[in-house]
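Here the complex is missing one protein chain, while the rest keep their positions.
As written, the chain order gives the labels A, B, C and D, with residue 1 at the start of each chain.
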Amino acid sequence: MDITLIYYLVPSLIMFCCGIYGFLTRKNMIAMLISLELMLNAIDINFVVFNRFLYPGSMEGMFFTLFAIAIAAAETAIAIAIIINIFRADKNINVEDASQMKN
Amino acid sequence: MDYSQFFAMKQEIGLLVVFLLVFLYDTFMPKRALGATGWVAVGLMAIQTLFGFCPSVSQSADAFAGMYETNAITACIKNILNIGTVIVMIQAIRWSKQDMVVIRRGEFYELILLTLFGMYLMISARHFLLFIIGLETASLPVAAMVAFDKHRYESHEAAVKYILTAVFSSVILMMGLSFVYGLTGSLYFSKIAGAIFAEGTISLMLIVAVAFVIGGVGFKLSLVPFHLWTADVYQGAPTPVTSYLSVISKGAGAFAFLVILWQVFGAVYSDAWEWMLYALIILTITIGNLFAMRQKNMKRFLAFSSISQAGYIMLGIIAFRGMGVAALMYYVLVYIFSNLAAFGVIGAIENATGRVSMDDYQGLRKTNPKLAFTMMLAMFSLAGIPPFAGFFSKFFIFTSAISQGSVAIYVLVLIALINTIISLYYYLLVVKAMFISEETPVIPEFKSACSERFAMWICVAGIIGLGIVSCVYNGLLDMVSTAC
Amino acid sequence: MESAGSIIMYWIIALSIVIFSVLTVTTRRILRSATFLLFTLFAAAALYFKLDYEFLGAVQIAVYAGGIVVLFVFSILLTSHPGHKSERLVSHRKWIGVLAALAALVVTGGALISRCGLACASLPEMSNPTMKTIGAAMMGTGSEQYLLPFEAISVLLLACIIGGVVVARKR
Amino acid sequence: MFSNILIYFVVIPLLMLGLLAVSQNMKQIRAVAVTGSLALLGLSVYLLTDYLSLRAAGADAPMLYTDSWSWFAPLNINMAVGVDGISIAMLILSSVILLTGSFASWKINPHPKEFFLWLVLLSTGVFGFFISIDLFTMFMFYEVALIPMYLLIGVWGSGKKNYSAMKLTLMLMGGSAFLMLGLIGIYYNGGHTWNIVEIAQGNLIDPSWQNFLFPMTFVGFGVLGAMFPFHTWSPDGHASAPTAVSMLHAGVLMKLGGYGCFRVAIYLMPQAAEELAWIFLILTGISVVYGAFSACVQTDLKYINAYSSVSHCGLVLFAILMLNTTAMTGAIMQMLSHGLMTALFFALIGMIYGRTHTRDIREMGGLMKIMPCLAVCYVIAGMASLGLPGLSGFVAEMTIFIGSFEHTDTFHRVFTILACCSIVITAVYILRVVGKLLFGPVYDEHHLSLTDATWWERTSTFALIVCVAAIGCFPNFFEELIKFTFSPQIFAVIGMN
Partner (left out) sequence: MDFTIPLLILAIPLGMFLLLGLAGMKMSHKTAGVLGTLGMGTVLVLSYFTAFQYYFSGNPEFISEAGQRLQSIIFNVDWLAFTPNLVIRLGFLLDPISAMMLIVIPTISFMVHLYSLGYMKGEKGFQRYYAFLSLFSFSMLGLVVATNIFQMYIFWELVGASSYLLIGFFYTLPSAVSASKKAFIVTRFADLGFLVGILILSFYTQTFDFITLTSDPGSVLASTAGATFMGCSVLTLAMVLIFMGGMGKSAMMPLHIWLPDAMEGPTPVSALIHAATMVVAGVYLVARMFPVYLQVPSSLEFVLVIGAITALYAAVVACCQIDIKRVLAFSTISQIAFMMVSLGVARPEIHECLGYMASMFHLFTHAMFKALLFLGAGALIHAVHSNNYTAMGGLRKYMPITHITFLIGCLAIAGIPPFAGFFSKDEILVAVYGYSTFWGIWMSCVAGLTAFYMFRIYYLIFWWNEPDYHHRPHDGEMVMSLPLIILAAVSTVAGFIHFGEFVTWQGHEYQIHMDYVVAGISVAIALVGIFFARFLYLKENDRPRRMADSCRWLWTAANRRFYWDEIYMFITHKIIFNGICRPIAWFDRAVIDGSMNGLAIVTNKASVAIKNLQSGRVQQYVLLYLIGALLLAVITAWCVL
C-alpha cells in the first residue's frame, strides 16, 4: 500500500470540516475558538503536506505553517481577551446572546 | 543578505517611526503633556503623509526577491490612506478625551498606526505570506479598537462578531491559499501567475481557490455575502473606529483585491472570476442598498451605504488594464472625503449629545445649520450628485468599466446605475430629516470642537474641490499610465 | 513502497486526528473539548514529525499545545461556572452545521480529487531541513527567505499585545 | 476663458450664488436676484442679436461661439461651449423665466436666502446645460439642475411635498441613469470624444450601436420631458412645488428634456432615430392625447396644468421624432411657447393660491370679479394654451402639425391627426377651468375681500404675456434663428429635408 498525498489530505479536510461544524454549532465562544483552531491546523497540515509531497525542494509551505502558527496564537490571544472582556461585562459568553444588533 | 533592502520600504519605515514616536511620547511624557497626544500623533502622521509625496518615495522598487514591491501606484494609494488616517485621527481627538477613553488614547493612536502599517503591507506585498501577515495586522488589532468603548455593551458585541468573522475569513483565505500553493508550488505572486499561465487549462481546484481567496479578501471589503459583520460592527464600534474601518480599511482592501485578482489570477480572468465579480458587484450594490433603506441608526445606515459603495469600487477592478486603477483610487479618495465628512458630523453630534438615530436629526438645519450643510454635502457626494466629487468618481468608475466594452458590462453598469436611484433615495432621507422635516429639533444647538470643525472643513474642501479641480484625476491617470 | 511501520504510524495518526477532531467539536463539556483539541494538535505534530519536519513539529507542540491550549484552559476556567455544561443543541441547528460541513468537505475534497495527478503523488525523498537552513531562510532576504515576514509578524504581535492591553486594561 | 461670452451664463449665476450667500436681508436678496437675472436676460438678448448678425455676415458653422477648455484631458473631457439658434432660444427662455420667477417669489417665506440660493443653483445648471456642447459637462449641468428641486419642493412646497419631492427626484434621476449609460456608450462608440459637434458632423456612432444608445438617451431625457409612461412625477411634483419652482421646472427644466432629446438623441444618432422613431412616436402620441384627457377631470389647478404640460411636452417630443425641419422648428417653438405659458400659468396659480389658500376649482368661482387682473391674465394664458392665433401656442402647434404631416407614411399621419385632436381636448379643459374658476358667481364669500395683483406680480405676469404674444405675433423670426440648426451636413445621412 502506498500512502499518497490524498491520504494525508483527507484527515486534514475532515478536521477542517469538524472545525466548521463546531464553529457553526457551538454556543460557547471559546468552543468556537477551539473549532477555529482545528481549521487553522487543517490548513497547516495542507501546506505541509503539499510542500512535502509536491515541492520537496523548497520550504515555502513549511514556513507558511510556521508563521501561521504564530498568527493563530495572536488571533487566539486577541479573541480570548475580547471574550473575557465580554464575560466581564455580561457574565456570559454564549454567542447567541451577543445578537442585540440586527436587521 | 542585503539589509539595505529595507530602505526600499520608505513609507513603512516612516510609519513605524511615527508609531515609535507616538508610543514613546505616550509612555514617557508627563501626564499633563498627554492631553496633546492626539495632536502629536496627527502632526506626525501629517508629516508622514507629506513625506509620502516626496518624489523619491514613489520610485519603483522591488525588494526581498520580489516579496515586496513599491511603485508610484502603491505609494499613491498609501498616500490616499494616509490622508484619510489623518482626518480620522483629527476626528478622534474630541472622542478620545472622554473619561472612559482618555486613559487609553495613546493606544488608540498606536493601534491606528499599526493597522495602517498592516495595510501598507497588504498593498505592497507580492507574496502571500507577507500579505496574510499584513492582512492580520490590519484586522486583528481593529477588534481591540472596536471594543474600545467599554461602557457600551454594543461595543463588546461588535468586537466579538468582528474577531470571529475576521478569523473565519482568514481561515477561508488560507484554505484557498493552500490550494493555490498545492497547485503552483509557490506563494510569490509572480510565480503563481506564471504557473497558472503555464498550466493553460482551468481546474476545479483553482476555481475553489479563487473563490476562497475572493471570499477571504471580500471580508475586508465587505462584499455581499461576506459583509454580514459590517453593519453590527460599524454600529457597535466607537465612531472614529467606524469611520476608520469604513474608509481606510476598505480602501486598502480594495486595492489589495485588485492587485491579487489581476497579478495572481489575471490569466484566468474570463474563465474563473469575471462572472464571480459581476455577481458580487450586483449583489453587493443591491443588497447594501436594500438594507440601507430601512436603517435608522446613522452608523448602521452608513455601514450599508458603504457596502454598496464597495460594489461601485469593484467596478474599477474590471477595467484594470484600462483606466480602472486610476478610477478606483480616485473613487477611494473621494469616498474617504465624503464618508469622513458624514462620520465627522455623526461623531460631533454623538460626542455632544450622544444621539445617533436619524430620527434625532429632524430639523437639524434649524439648530446646527453648518453641521446639517456638511452632512448634506456628504450625502450628495455619496449619492453622486454634481458638482460634488462623488459625481465625478462615479462617472469615472462607470466609464472605466464600460471601456471594457462587452455587452455584459453595459448591463452590469445599468444595474449599478439603477441602484444609484435607491441609494439616492436613502441619502435623501437624511437630507429630508435635516432640512425638510418640520418637527421640533431634538438636538440642541451646540458648538463642535475645533478639531471636529477642522476635520469637517478638510472634508468639505475635498468634496467640493476634488471633482472640479481636474488635476487630481488627471494626475492619477497620468501616474497610472506611466507606471503600468 | 513504504514500510509497514510507517503505514501503521500513518493510520494511527490519521485516525487520531479524525477521532479527536470529531470529539473536540461534539463533546459537551468545554474543558474536554480543549483536551481533545490538545490531542488533535499532538497528532498533527506527529504528522509533521512523520513528514520529516521536526522543527515544525516541535514548534507545534511548544506553541500550540504548550501555549494556546493553556490559554484556552485558563480562559475556560475563568469563564465557566463549575459543572457547567454546554446546553444541548437544537437539532435543526446541528443538521445545518453538519450539512455545511459536508458541503465544505465535498467542495474542497472534490477540488483536490479533481487534480488526480496531484492527489495521487507519492512521498518523494527529501533531506530533512536542518536548523541551519531553516535559520538561514528565516533571516535571509533572498528568494524563499523570510526576513521580511519575520519582521512583519513581530509588528503583528506587537499590535496584538497593545490590542490585548487595551482590551484588558481597566481604568 | 473669459473672453467667450457664453461662459458668463455660468459665471453670473455663480456670482449671484456668492452674493446671495453674503446678503443679509430680504432687500439685498431681491436686489441680487433681480439684478442677476436682468443681467442674464440682457446677456441672452445681446447674444441673440450678435448671433443673428454673425449669421447674416455668413457664419455657417453649426455652432457659433464655440470654445473648448480641456478639463479631464485623458478622457477627452472638455468644458466645451457653443450655441446655435435653439440654444439661444432656450437661454432667452430661461432668463425670462428666472426673472419672472424671482418676481413671483418676491415674498417667499421662510428662508428666502436659501430659497434663492437653490433657485440660482438650479439655473446655473440650466444655463450650463444649454451652453454646453460637451456631453460630460452637459450631463453634469443637467444633474446640477435636478437636485435643487428636491429641497425646493421639500422645504418650500405644499401638500404632500415629501412624497412628491422624492418621487420627482428619484424618477428624474432614474432617467439620468439611463442617460449616463447612453452617454458613456456614445463616448466609446463615437470616436472617443464627448464633443457633440464632432460626433454629429462625423456621424461617428456606428448604426448598430445607435440602435442601443438612442433609446437610452431618448428615454433618459424623455423622463424629464414627461414622456408617457414616465410622466407621473410631473403632476405630483408640480402640485407640491412653490410657485417659482413650478415655473422654472415646467418652464425650463422640462425643456431640458426636449432639448436633450433633440441635441443628443436625434442630433447624434439620426439613423437610429429614423429606425426607432415609431416606438417613441406611439409613446409621445399617447402622451399628447392622454395628458389632455387626464387634465379634463382634474380638480386641482396645478394638476390640470401639469397634465397639460404632459400633453404639450409630448407634442415637443412628438415633433422632434418626425425628423423634418418644419416639425422640429415647431418643436422648438412649442418648447418656448410652452415654457412661457406654463410659467405664466404656474405664476398665476401661485398667486391665486396665495390668496385663496386652495387650488381646488370646486372651491373657487367668479374670481374675475374679485381679481380681474389675475383673471384676465389667466384667460390669456389659457388662450395661449389652447392655441389662439396671435399667441405663441398657435404658431408652434401649427408648425408641428404641418411639419408632421409632411411625412407620407400613413402611420405618421394618423398619429399627427391624433395629436391634432389634442387642440380640441385642450380647449375643453382650459375652458372648463376658466369657466369654473374665473366666471360664474363668486363661490366663497370670504374671497370677496381678496386683493388683486401687486406690482411685482404684475411685472412677472405681464412680462410673460408680452413674450407669449411676441412669439405669437412674429413667428417668422424663428426661421432666421433656427435655420442653421438642422444643417444638412448633420442630417444628410437620413436625407432629411
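Everything below uses one rule, namely that a contact is a pair of C-beta atoms (placed from the backbone, for glycine too) under 8 Å apart; a residue touches a chain by one contact, two chains touch by 3 or more.
Every value quoted in this text rests on a predicted model; they were computed, and no experiment measured them.
S.K.: For the full complex, can you list every visible chain touched by the one that's not shown?
M.R.: A, B, C, D
S.K.: Looking beyond the chains shown, say which of B:F168, B:F189, B:F265 or B:F395 touches the absent one.
M.R.: The single option touching the absent chain is B:F168.
S.K.: Using the touch definition up top, pick the residue from A:L24, A:L40 or A:I86 that touches the left-out chain.
M.R.: A:L24
S.K.: Could you tell me which of D:C420, D:L450 or D:A470 touches the chain that is not displayed?
M.R.: Answering carefully, the residue with contact to the hidden chain is D:C420.
S.K.: From the listed residues B:G52, B:G106 or B:G215, report the one that touches the chain absent from this view.
M.R.: Reading the full complex, the residue touching the unseen chain is B:G215.
S.K.: Among C:I12, C:A62 or C:A103, which residue is in touch with the absent chain?
M.R.: Counting the whole complex, the residue in contact with the absent chain is C:A103.
S.K.: For the chain that got dropped from the picture, name the residues of subunit A it touches.
M.R.: Spelled out for subunit A, the touching residues are 20, 23-25, 32, 95-96, 98-103.
S.K.: Can you name the residues of subunit B that touch the chain not displayed here?
M.R.: Missing-chain contacts on subunit B: residues 160-161, 164-165, 168-169, 172, 202, 204, 207-208, 210-212, 214-215, 219, 224-226, 228-229, 231-232, 271-273, 275-276, 279-280, 287, 290-291, 293-294, 422.
S.K.: List every residue of subunit D that touches the chain not included in the displayed model.
M.R.: 167, 170-171, 228-229, 231-233, 236, 290, 293-294, 296-298, 325-326, 366, 368-369, 383, 386-390, 394-395, 398-399, 401-403, 405-406, 410, 413-414, 416-417, 420-421, 423-424, 427-428, 431-432, 435, 438-442, 475-476, 479, 497
The criterion applied here is as follows: only the chains that are shown with their structure count from here on.
S.K.: Approximately how many whole Å separate the CA-defined centres of subunit B and subunit D?
M.R.: A distance of 42 Å separates the two centres.
S.K.: In whole angstrom, how far does the Cα centroid of subunit B sit from the Cα centroid of subunit C?
M.R.: 32
S.K.: Measuring centre to centre with CA averages, how many angstrom lie between subunit A and subunit B?
M.R.: That pair's centroid distance is 27 Å.
S.K.: Which subunit B residues touch at least two other chains?
M.R.: 129, 133, 136, 140-141, 143-144, 147, 159, 175, 179, 182
S.K.: Mind pulling the subunit A residues that touch 2 or more other chains?
M.R.: Residue numbers touching two or more other chains: 16, 19, 54, 58, 60, 63, 67, 71, 74, 78, 81-83, 85.
S.K.: Please give the residue numbers of subunit A that touch subunit C in the complex, ascending.
M.R.: Contact set of subunit A toward subunit C: 1-22, 24-28, 30-31, 33-35, 37-38, 41, 44-45, 48-49, 52-54, 56, 58-60, 62-63, 65-67, 69-74, 76-78, 80-85, 87, 93.
S.K.: Can you name the residues of subunit C that touch subunit B in the complex?
M.R.: That would be residues 107-108, 110-112, 114-115, 118, 139-149, 152-153, 155-156, 158-160, 162-167, 169, 171 of subunit C.
S.K.: Name, in rising order, each residue of subunit B that touches subunit D in their complex.
M.R.: Going through subunit B, the ones touching subunit D are 323, 380, 385-387, 391, 395-396, 398-399, 402-403, 405, 410, 413-414, 417-418, 420-421, 424-425, 428, 431-432, 435-436, 470, 473-474, 477-478, 481.
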